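Report on one structure; see the data block that follows.
All protein chains but one are shown at their positions in the complex.
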Amino acid sequence: MDLVTIAFYFFGALTIIFGAVVVFSKNIMYSAFSLLFTFFGIAGLYVLLNADFLAITQIMIYIGGILVLIIFGVMLTTRITGVDVKSGTMGKFQLATTGILTTVIAITLLIVFSSTKWYLKEVPAVESTVNDIGNKLLTNYLLAFEAASMLLLIAIVGAAFIARKK
Amino acid sequence: MLGTINFPILTWITFLPILGILIVLLVPNGKDEKGQELSKNIIRWVSLGITFLQLVLAFVIYFNFNPALTGVNDIKTFQFVEKLSWINAHLPMVGDIKIEYFLGLDGLSVPMILLTAIICFIAVFPSFGINKAVKGYFAMYLLLDLGMMGVFCALDFFLFYLFWELMLLPMYFLIGIWGGPRKEYAAIKFFIYTLVGSVFMLLVMIGLYHSTGSFNIIEMMNGHNFRPDSIFGGLNTTIRYTAFMGLFIGFAIKVPAFPFHTWLPDAHVEAPTPISVILAGVLLKMGAYGMMRIAFPIFPDAFGYFQTLIAWIGMISIVYGAFCALGQHKVGKRDFKKLIAYSSVSHMGLVLLGMASMRPEGMVGAIFQMFNHGIITAMLFMIVGVIYDRAHTRGLDDFGGLAKKMPVYTGIMAIAFFAAIGLPGMSGFISEVLVFLGAFQSYPVLTVISGLSIILGAAYMLWALQKIFFGAIPEKWQGPWDPTHTKYKTDDVNMLEKVALIPLAIIILFLGVYPNPILNLMTGSVNQFIELMRPFVYIGGSLVGM
Amino acid sequence: MEIGLTHYLFISAILFSLGLYGIITRKHAIMVLMGLELVLNAANINFIAFARFGGMNIEGHIAAIFVIILAAAEAAVALAIVLNIYQNFRHVNIDEVDNLKG
Amino acid sequence: MTQDVMLLSIILLLVPMLSFLINIFFGDKLGRLSGIVGTTILGIDLGLAIVVAFTKLVSHADLFIIQNKIEWFNIGSIKIVVGFGVDNIAAIMLVVVTLISFLVHLFSTVYMEGDRRFPKFFAYLGLFTFSMLGIVLANNFLIMYIFWELVGISSYLLIGFWYEKKSASDASKKAFITNRIGDLGFFIGIMILFMTYGSFMFEDVFAGISSGLMPFNSSTMLTLAGIGIFMGAMGKSAQWPLHVWLPDAMEGPTPVSALIHAATMVAAGVYLVAKVFAMFTADALTFIAIIGTITAFIPATIALTQTDFKKVLAYSTVSQLGFMIMSMGVGGYTNGFFHLVTHAWFKAGLFLASGSVIHAMHHAMHHMKDHHSDPQDINNMGGLKHTMPWTYRTFLVVTLALSGIPLTSGFLSKDGILAGTLAYANLTGGWHWIIPIMGFASAGMTAFYMFRLTIVAFHGEPKTEIAKHTHENKAQIVLPLVILTVLSFWFFYSPNPIDASKGWFHASVTQPQTAVPAAYQWDFLISEKAAPAASQHLSESSHGETGQIAEAGSHSTGHYLNKLQEETHHFHLLAMILSLLIAGTGIAFAFAIYQFKVISADNLEARFKALHNFSLQKWFFDELYKATVIAGILGISKALSWFDTYVVDGIVNASAYLTRGYGKFVGLFDNIVIDGAVNLTANTTGYLGSKIRKIQTGQVQSYVVFVLLGLLIILYFFI
Partner (left out) sequence: MMDTSHITADLIKSMGMFLPETTLIVTFLLTMIFDMVSKKSKQIAFYTAMVGLIITGIFLFQQTGLSYKGFANLLVIDSYGQFFKFIILISSILVIIFSYFSDELQSAHSKLGEYYTLIIGMTFGMFLLVGSSNLIMIYVSIEIMSISSYILAGYTKEVKRASEASLKYVIFGAVSSGIMIYGISILFGLTGSLNLFEINQFLSSNKVDTLPLLLGGLMILSGFGYKISAVPFHFWTPDVYEGAPITITAYLSVASKAAGFAVMMRYFKTAFYGPIIGSADAWNLLGNIDWHYVIAVLAVLTMTLGNLGALWQDNMKRMLAYSSIAHAGYLLMAVSVMNDNGVSAVLIYFFFYMLMNLGAFFVVQLISNKLKSENSEDYSGLGYRSPVLAVCLVVFLISLTGLPPTAGFIGKLYVFTAVLKSGYVWLAIVGVLNSVVSLYYYVKVIRNMYLRDVDSKESKLVYSPVTIAIVLMLAIPTLLFGMFFTPIVDWANYSAHIFLGN
């Protein structure tokens, strides 16, 4: 086993295990912090996939932005009495059926993924992606980029409107 | 020259009601009681005037119609033709979509035009009694009139469908707003039933359009106009059979034929008198007319395939309707109108049977029966209306001995009743005989069974006659209908009712003795029609066909 | 064993299913949002993996970036709405917000 | 000349219509005058009829028929040709109808006096006469059928004239509907013939038959067509089993009974059989004979015990009609028709006499302020011989005629019929002997019950006070009686009082040659000079608008003999003796029981209680019909009506419930549909309906589940 393999299994396990904790934990705070580790794992995987810029972005936006947002959200919407803020789940029956449903989905996806002939190409010499991404974003994807900025503007206007008290 | 007048008379006769509707809507509501009454009266008389003009136009058409020109599938021999390009949209993939404003008459439609004009005019008289939302009533009434006229004039399938559906809504309101206690139920039932029929018609219409590239009904009758690879191309294909059945069911619901008839008793019972008159007088005819104009000649092969089935349906309707009318006897409240409604099922079954025979006698009989049934049933419903207005009940058991109280009424009534049971000297007799004669040649056994209606018809009609007019007058009607004599000055029919009823009676008697004025109109067309159908259908002569 | 495309895809598939499970089963609105983030991240893993094995196709990275941007925007709006719900209902249990139904 | 006859006939036909129109529209203004108007018009009509009859019988004896043809309407190549015609039997019938109608009009002017709807009555009488004359003059099936129906409706109006009485309106309805049953058969026959021969004209149909063309290529169908036509006759002529309407029809005013139920309407059936005699196959004739025989016998047995004056006469009429039909069936055409005419006179006489009696009884009751007694019950009468001498005398004579006593017309005709049946039985043998046997038995019973009636009603002491107070009626009532009585003597028909076959009547009314090919006909009915080339005459003038056709050929009046006529001659004497014996016995019994009371009527009644009851209750025919036919029809209609309301409509509603709420569904549907299958579907749809709504739980997470599920299902569905 080379280092890459070990790293893959490590980050993969990190992602999945903490991902599981996120959805199974009863304590919201636990979930929120497990989400942190999941994001870390994913960022690790990105690195393994030669996506250096993405890994950084992942950490910055997800961990620095979204996760903080979520934790604030938790605090604002929950009467905090202690550290363990519980989130209820459905009854056992619903849990079981949902479990079966998502398992079926997972298995379906796994079968499809393992049996498919994907679009594969030889990997050229690895270099940093930052340049390419920058170029693309401002040329080929300029419109999408601008649109995304509009989107963010709209989101800000909207979120501000909804969230503010009258 | 006969058959051509330089005047778009069909457009006028069809769209005159629009003028009426505009006037009716523009009449201001009166401020005080007197003003309101005046405004109501203006609306009533305007409607009467409009329908009268229509009647005049119908007679102009009648006298200018040349029966020698046969029409049916020959576009050149249609008369009073008006043809304009109406919708002309270009679809690059499909080709041009052409819908024409195409009106014209032949022997199959002229009797219907005449009937519609007569009935619409006559039914205004009982409408005078309507006092609730008069403006809306007459607007709807005229709209209905427009739709019916249009159906009989249209030679473009799209146009036909448009007019066909146009009648649904006014009818819904007319039953639903001005109807009896279960009006909501009856109105929605009528609506949904007819819509079920017409949506199938819509699909077939679209299919036909694709197959022939036009909505022209006449062109659809010619097999050469069907593209061979199109959906309805070829002959005797399953899809053609299906389409025929779709059309047939659509029209059979309107006729109404067993087992699609159950809307009729409800609609009749709940509808106000004039609407029952129109419903029975004209609307039911549209189903049979549609079969003749569209379903049969466009799908002659499918007609040939289903001919026996149609004859069976006709037979069952005849006998079943008669039995149900008689069965009123015991089940539920015995309602006068319901009895007539079921008798309509029976009588319209005759039309089906006659058409299924594909014999000239049968076809002519069927069309003539449509005309006669229109007149006779209209009369019957108005007769019901007369006593309903006075007694506010139609229960057969509530009456008795009216012959003594209302002798003139009884006389008129007797004419209508005897006409309904096919008594010679009345128009109904001739059409019945013709239908039976024609049908017997193709379907002897079925015709013999249908003959039971001769007996059953007499049984239920005479039974009703006895119930209402004979015997002793019940306690509560002993005195005058209206002791104050404000609404009804005499016990017998009043002038307005006489004006409405007597012309119908005269028509019935006149045509009973001398049917040529109507028969001559259609003979040529019917023969042409049968020539068109001949290669595909079974035309009797042995016992094989049942 | 060489770590190939499929390995990454498997992780993504499992993460995706986990996310869905979370969305469906959690009552707390914020938890649902967390599930949502898992789903989006699963998609991103796909994009990056495909990009890597599809010849370092930079489009995959671009897609992932947009997903991240949108996830952020969505999270912001969703949280705002959840806050509003909290003001109106004094709780954020999604399954109890069910006045509109039928 | 023939044109004049046709013109006169048409006028003659329309004149009573005039009476109808005048009386229906201006009756109220005319008041009592309307009776006089009606009578006068009928008098004119009678005159016309006599002229026509004489012209035909004397001046045009060589023509089989004087007729015209009109194209009524056409349907392209199919032309509906109709017309009127006078042949010998029509000529005679014209006189019969108009004369009796005239007499009844006259009679009614007094009899109906004071009725509220006096003018209406005369209007209806006019309408009836018009319709009846139409039947007589018809030379084709269509016109025949039209007037057939019109007769039906006018008799409906007349029988139900006193519609305030439920029994009257019931009776009129019954008469009409029973007639319609026959008419259906008639119409089916017409349809078969029209389909095969393409024409309604009698001559065309006969020519077609004799050319060997068969409906559906089967002689059976021709027989069926014949039986169909005969069913029309069965209805109108009250043949068993459609006879039930006639006794009930006595609810109508008595003049109506005389007009309709003695002489005209009921004779129409016999007349129809005579008109289309040429088309009956041997099988059809046998059927006719059997029906006739049964009809002669059963009502005779019923008449034995009836106590209602008019009912006795009614059953006697049915029985006599049976005789006529029986005669036709056995091939005794001339005698059958002869009996029709003679019977018309004396039965009309009987009815008018009974009317006279009832009128008198009514007056007496009125006088005594008695409103409860039954003026028609013979047990309330007695001794009328003295209070109403003229009525009695005329009644006695016509009774003798009906009983078949020599010197009366009835003797001549009945004797001929019985001889005919004997001859027939002899020629065919086997079970056919039953026909003469039952015929003779009926004749004996006729004599018995008629004299029973006479004796009980007229002889002896008055049984009630009412009878005592009766008086003879006015001349308008008596005069018709006298005229009809006179017409019941033999000399009008034949110089020989015991044999009519040499008289003018038999000379004029000769049996037409049958059109049916020999293979399907009794061989004894085929003339020796038989089978002329059929249709030469057909082409002659079929396109004439109003032209007349005078034709020779197979229908000419030339004499020819067939075996039956010879045989009848042989049996004439035997029949005469037998019938005299039997009639005498019947009369003797009547006298013994009711006049001299040698035999106790009560004793007999007690001894044959079952039989007596059976007869008194009219063989329970009404009950039988009520239990079978009527109950059956009502049952079917009830069932179908139920079916329609609940099942057909129920199915429609069931699919509508897909569209509506479950609660409503349960509430409405359980009441209505008992049917398990429909219930099941309905419940299922209702359940489904509520489930569809349940999916929308309001919980967004469940929506997600459904989305995922949906996606999975679609995915797996399309793999």
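List of remarks:
Going by the order they are written in, the chains are A, B, C and D; count residues from 1 in each one.
As a working rule, a residue touches a chain if its C-beta (ideal position, glycine included) is under 8 Å from a C-beta of that chain, and two chains touch if they have at least 3 such contacts.
Just so you know, these numbers come straight off a predicted model, no measurement behind them.
The hidden chain, counted over the whole complex, makes contact with A, B, C, D. Among B:P126, B:G176 or B:G422, only B:G176 touches the chain left out of the display. The omitted chain makes contact with just one of the residues B:E184, B:D397 or B:E531: B:E184. Within the complete assembly, B:I239 is the residue of B:L19, B:V60, B:I239 or B:L509 that touches the hidden chain.
The hidden chain makes contact, of the residues B:I42, B:V60, B:V196 or B:L452, with B:V196.
The chain not shown here touches subunit B at positions 86-94, 97, 133, 161-162, 165-166, 168-169, 172-173, 176-177, 183-184, 187-188, 191-192, 195-196, 199-200, 202-203, 206-207, 209-210, 231, 239, 242. Of the residues in subunit C, those that touch the hidden partner chain are 9, 16, 19-20, 23, 29, 32-33, 36, 39-40, 42-44, 46-47, 49-50, 54-55, 57, 59-60, 62-63, 66-67, 70, 73-74, 77-78, 80-82, 84-85, 88-89, 94, 97-102.
Although one chain is hidden here, its contacts on subunit A can still be listed: residues 108-109, 112-113, 115-119, 121, 132, 135, 139-144, 147-148, 150-151, 153-155, 157-159, 161-162, 166.
Just so we're on the same page, only the chains that are shown with their structure count from here on.
Computed centre separation for the pair subunit A/subunit B is 71 angstrom, with centres defined by C-alpha atoms. Centre to centre, using the average C-alpha position, subunit B and subunit D are separated by 37 Å. Each chain gets a centre from the mean of its Cα atoms; for subunit A and subunit C, those two points are 6 Å apart. The set of subunit B residues that touch two or more partner chains is empty.
Among the residues of subunit A, those in touch with two or more other chains are 90, 98, 101-102, 105.
Considering their complex, residues 20, 23-25, 32, 94-95, 97-102 of subunit C touch subunit D.
Interface of subunit D with subunit A (complex): residues 701, 705, 708-709, 712, 715. Here subunit A touches subunit D in the complex through residues 90, 97-98, 101-102, 104-105, 108, going by the rule given at the top.
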